[in-house]
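Here the complex is missing a single protein chain, while all its other protein chains stay put.
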Amino acid sequence: MSDLFWPGDHRAAGLLDDAALLAAMVRVEDAWLGALVSAGVAPSEAAASLSGLVGPSDLADVSASAEASGNPVIAVVAALRDRTDDATSPWVHRGLTSQDVLDTALVLCLRDATTAVVADTRTTLGHLADLATEHRDTAMVGRTLTQHAVPITFGVKVAGWIDGLVEALDAVIRDADDLALQVGGAAGTLAGPVELAGSVEAAVSLVDHTAATLGLPASPPWHTSRGRLTRFADSLVGLADAEGHVATDIATLSRSEIAELSEGHGGGSSTMPHKSNPVLAVLLRRHALSAPALASTLHLAAGTTVDERPDGPWHAEWAALRDLGRRSVIAAGQTTDLVAHLQVHAEQMAQTLATAEGIDAEQRSMSGLSGRPASESYLGAAHHLTDAAVGRARAAARGDVP
Amino acid sequence: MSDLFWPGDHRAAGLLDDAALLAAMVRVEDAWLGALVSAGVAPSEAAASLSGLVGPSDLADVSASAEASGNPVIAVVAALRDRTDDATSPWVHRGLTSQDVLDTALVLCLRDATTAVVADTRTTLGHLADLATEHRDTAMVGRTLTQHAVPITFGVKVAGWIDGLVEALDAVIRDADDLALQVGGAAGTLAGPVELAGSVEAAVSLVDHTAATLGLPASPPWHTSRGRLTRFADSLVGLADAEGHVATDIATLSRSEIAELSEGHGGGSSTMPHKSNPVLAVLLRRHALSAPALASTLHLAAGTTVDERPDGPWHAEWAALRDLGRRSVIAAGQTTDLVAHLQVHAEQMAQTLATAEGIDAEQRSMSGLSGRPASESYLGAAHHLTDAAVGRARAAARGDVP
Amino acid sequence: MSDLFWPGDHRAAGLLDDAALLAAMVRVEDAWLGALVSAGVAPSEAAASLSGLVGPSDLADVSASAEASGNPVIAVVAALRDRTDDATSPWVHRGLTSQDVLDTALVLCLRDATTAVVADTRTTLGHLADLATEHRDTAMVGRTLTQHAVPITFGVKVAGWIDGLVEALDAVIRDADDLALQVGGAAGTLAGPVELAGSVEAAVSLVDHTAATLGLPASPPWHTSRGRLTRFADSLVGLADAEGHVATDIATLSRSEIAELSEGHGGGSSTMPHKSNPVLAVLLRRHALSAPALASTLHLAAGTTVDERPDGPWHAEWAALRDLGRRSVIAAGQTTDLVAHLQVHAEQMAQTLATAEGIDAEQRSMSGLSGRPASESYLGAAHHLTDAAVGRARAAARGDVP
Partner (left out) sequence: MSDLFWPGDHRAAGLLDDAALLAAMVRVEDAWLGALVSAGVAPSEAAASLSGLVGPSDLADVSASAEASGNPVIAVVAALRDRTDDATSPWVHRGLTSQDVLDTALVLCLRDATTAVVADTRTTLGHLADLATEHRDTAMVGRTLTQHAVPITFGVKVAGWIDGLVEALDAVIRDADDLALQVGGAAGTLAGPVELAGSVEAAVSLVDHTAATLGLPASPPWHTSRGRLTRFADSLVGLADAEGHVATDIATLSRSEIAELSEGHGGGSSTMPHKSNPVLAVLLRRHALSAPALASTLHLAAGTTVDERPDGPWHAEWAALRDLGRRSVIAAGQTTDLVAHLQVHAEQMAQTLATAEGIDAEQRSMSGLSGRPASESYLGAAHHLTDAAVGRARAAARGDVP
């Protein structure tokens, strides 16, 4: 697979793509069938594994037939029933509805993507902790509204990046953990499972069994309560924001006139070999500019949901989740690479600071007011803030629970 | 104040409007000044109260002069300094930057709005718990993709509404609690406060004192880490989604041909007196269609943040937060009224169900598979799900911590 | 009126605010009543002017009662009927529906806002034509992906600004001209007007008469075809984009390290008097970050329209149009001020260019390929492009039809 329209796409290979979704759908059907057999609802002869019965070579057919029913599940079920043995066939998908399978499959794929996002972001935080520590005393100009303001350190700037990333990562982890199994049946009452299993308790056991098999939390049906998805999507956008903030700072400080930072592997130009473009920063900014729109689509879907399963909003979710999830994986990896190879030009920072006009104006004003002589530097709590952020970054990098 | 462009606006009277923001800015300046004096950083003669020195009659002037500096804080500070006594004047706003004051003032206003949102949503959940209980056995048709599917109860439909609202309310409360005091000084290093107070510890004490005065959590400066705001905004949109879901269901089930629900106080028409429009549902749907765009603006601002304070993104936040906050208050009140007076036409539900073609098709298929006779109803775990949701609604209505 | 949340708001005073909308609604009712009387549909005694019968002092009442019916028209009509004479009263609003009145009133207000936007943007284009002419030969560094690339002129940079603004202005004018009268009656069939007037032809004459009175094009009813509004809104966002582009360039080139441009009236800082913030550029960037979301709300409303008049989408349009319209007026004025007082530091441009590393790399590569000696400068068609853009700017400033 390639995506010329989204450079960096190879970083999400195998995650949240068609093959992964198809495999996840089969996994859901298999887990449910296993629960039916295990509980004795289906006979023990219906115990054939569905794994591998439908796969990548079916993608074109499943995709083409998805339009006729509005979603790809029906074609997958038909193929599974067709290819498994006669004893198993009638029990495939029994009690489920298409949305159960597709929602759960998406959740499985989103969780895999999250694993990659979390791992990379933890690595990033480790690098940033190193960077902040190394540059705890690297003074530079602070800029507000594009203008030189007062001195800061590069360490405390990195501390700000850390804060944004740590908070965003915490939210991603929290909200990914809340992504749950979907089993509701045709109208979210579990009527099919109850009818098959003979009692509410037995039906709930089927759900719990399936959840355990898939490693997902059980939940009341959430066919029409889409908050789990919107919260998770919002968290991914929050991470995109934090990455976009880092990238925008780096792109800005890489400007030829500023030159306080540069990307280790800046991208070249065919006819301008002197250029070293901040390519990863640019690609991360692209993601930050694009991600909010995807989450807004999910919110609109959630807020216009109707009936027991809605007429369009649900269908709008899939591609938005796919794009947001894959791009989050890509961006997390790009952020790791960006900060791992970031070149800090401390001498340039020092020179800019030394020649910045008016940079001590505020300090003189404060000192005049306090009646004390001006302190040697004017870095305030920069060290204190840096150290605290480094501590948070180290903890997050280790995976400590917030 | 009026807003012909957003019917229902009167419900947010006094919340997040210009007067409230102005008062909150003064409150922040007053709290900070109090901290300076209390810590002995400012002399005890600088203890004049700033409260009331600037007020509603200043709005036009402050607003007009806000353009010249890009934000309204400078004009407020100038007026405070001009109007307080000579001993106090030099100490007003010392150590702060405009963003400290405006961010914290917005947070104070957002928290007031949240109080109203939470109270109304708890009341709503109480009503919904009653409604679900009353209609625990009211059978009706379940609809998927606009078509009759299988039976459900009105109770379990309300359970779905409850789930969405409870989850969304939990998130609003959690994220509002995270809205913090902003004190960072010119470039987020607390340089001014440290210079005034003589040490990092003393500066941090000033921050803590101010936080305590205002009833807000302290925090490292978040000038460029806007996750607190985006998470809170996302939560409000999540609540809008849950309300939009309820409203869309009600508008749909109020259709003349369905007529299973109607608003207690449906809006009339000047020349069609027979009509009873689902007006509150319509206005809630308006909010659900509009809210995601506001949160996306906040995310874009967060993701394009640059430097120690950015050149535009911050300024884009204020109106988006104001609109989202006020509309959330309005919508929460409208939702309460909507569900409090909702008329449920159980006889119509029964009649539709009785005549729904094919409504027992799935049950017959399940029964054929299980080999057991079909159960009397086909309501699955509807009662079980309803009872559990009612329990969650009662707990949320009481304000139990999730 | 003030708006602390949107500095610059005073620039849109009297445009698209509550009082203007109310006045426009009365104007629509008055024009329709005039048409009824003029055509002999209503008796000549029903000819009382409605002008001024409802006004600013009614805003609070009308606004509060708007929630009950879902829109403000019913309360306005009730007040008009109550306050006019007995002969006129029964004929007020006859044949119209609320949406006819509100849509047309919005159109009237949007046209007034457009007049201001167009006038200011034409003035801006005149200034830019002067600027491009003055700096036709002012060489500077061209930057791509934040890095020095090849030389350009400031004139050709301004030419790029001109192109964006001219195209955007053309679209605004074109799409504003398409904003039409709305008269459709209860369900868009003109049934009421036909019944009153006795024939389709007579009803169409009423519509045409009203259109002529209000200076609007007539149109088939567009209750559910909202393309006129979305196209107009898109054009305003297009203008915001063009302004945002100019503003982002100016904010960037105003950076302390670049200092090639500065705002004539840069905003100050309370404790950092050396700073000259690019305030207008910052406020324009705010608008460019916020405007796309408003247009997306209008599109969502258009795309979820249903029935003869929909249950929420229409209601979501009003505030989005108001905000987009007012902010467009504000931004147009800010852009005029920004470019009128822009300070161009040509000596700094020259110095940066003279010291830019590798800035002649591409030229050397081209020259090696062509076998000709390198030309004196490497400005390509900069003059040609500048002159052409200046011509377009002058034509647009004069109001020539594209």
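Quick notes
We just call them A, B and C in the order they show up, numbering each chain from 1.
Criterion: contacts are C-beta pairs under 8 Å (C-beta built on N, C-alpha and C of every residue); 3 or more make two chains touch, one makes a residue touch a chain.
A quick note: this is a predicted structure, and the numbers were derived from the prediction, not measured.
The residue from C:Ala60, C:Ala354 or C:Ala381 that touches the chain not shown here is C:Ala381. Which of A:Ala113, A:Val166 or A:Ala301 touches the hidden chain is settled by the complete complex: it is A:Ala301.
Touch with the hidden chain on the side of chain C covers residues 41, 70, 90-91, 94-95, 97, 142-146, 149-153, 156-157, 159-160, 163-164, 167-168, 171, 185-196, 198, 200, 203-204, 220-228, 230-231, 234, 237-238, 240-245, 248-249, 252, 285, 288-289, 291-293, 295-297, 299-300, 302-311, 362-363, 366-367, 369-370, 372, 374-375, 378-385, 388-389. In the full complex, chain B touches the omitted chain through residues 141, 143-150, 251-252, 254-258, 267, 269, 271-279, 282, 293, 296, 300, 304, 352, 356-359, 361-362, 365-366.
Along chain A, the points of touch with the absent chain fall at residues 2-10, 18, 21-22, 59-60, 62-64, 66-72, 74, 77, 93, 97-98, 186, 192, 247, 251, 265, 267-272, 277-279, 281-290, 293-294, 296-297, 300-301, 304, 311-313, 315-316, 318-320, 322-323, 334.
In this section, only the chains that are shown with their structure count from here on.
Chain A and chain B have centres, each the mean of its CA atoms, that are 25 Å apart. Centre-to-centre spacing of chain B and chain C amounts to 30 Å, using the average Cα coordinate of each chain. Shared interface positions of chain B, defined as residues touching 2 or more other chains, are 70, 97, 186, 192, 285, 288-289, 293, 296-297, 300, 304, 311.
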